[in-house]
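With one protein chain held back, the other chains of the complex are shown just where they sit.
Right, chain A next:
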Amino acid sequence: MKIFSKALILTIALGLAACTNGDRFGAGGGAGDGYGAGANGGVSGGILPGSANDPRSPAYFNQTVGDRVLFAVDQSTLSAQAQATLDGQAQWLMTNNDYLAVIEGHADEQGTREYNIALGARRANATMEYLISKGIAPNRLRFVSYGKERPVEVCAEEACYAKNRRAVTVISMGMGS
């Protein structure tokens, strides 16, 4: 298990380094969760299992399906674009049913700390409820809110704030696998 964890950490590091839209807080879920992201070395000549080209890989989920949805200011309503992303997430989770997901809700810094924790929870919960409505078993999903504690962008402009108002679906291996 220890070696397995180390390997995972390494692959996470590699995976994140390879991510073009790398979530600097992507690995912030519960300690001990496994992340199956594989190294995306950009190697040509066939699909590397676990790489972003492997449709069964979390890297594929993060990059191609899209691991996050964004929200309007002070809102937790899912836009049409967000719903399309979540449809893809649901489909992926249906196919890869040995994975669990933690949905992390976040807010931009334009709000008070406690309120933003509750607002992030609304966003994460709306995301989770949508996935459940698409047939994902509730016991594969849980959510947590980080409020404004973990921004991915730090500028004080709407372009950054918009990316921080997010719910990120973080994939992890299930207990049995």
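Just so we're on the same page, a residue touches a chain if its C-beta (ideal position, glycine included) is under 8 Å from a C-beta of that chain, and two chains touch if they have at least 3 such contacts; residues count from 1.
Here is the rule we use: contacts and distances are computed from a predicted model.
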According to its UniProt record, the missing chain among "Alpha-amylase", "Tol-Pal system protein TolB", "Ectoine/hydroxyectoine ABC transporter permease subunit EhuC" or "Type 1 periplasmic binding fold superfamily protein" is "Tol-Pal system protein TolB"
The listed residue (A:Leu70, A:Val144 or A:Ala162) that touches the chain absent from the view is A:Val144
Omitted-chain footprint on chain A covers residues 24-25, 29-31, 74, 76, 109-115, 117-119, 121-122, 125-126, 129, 142, 144-146, 149-156
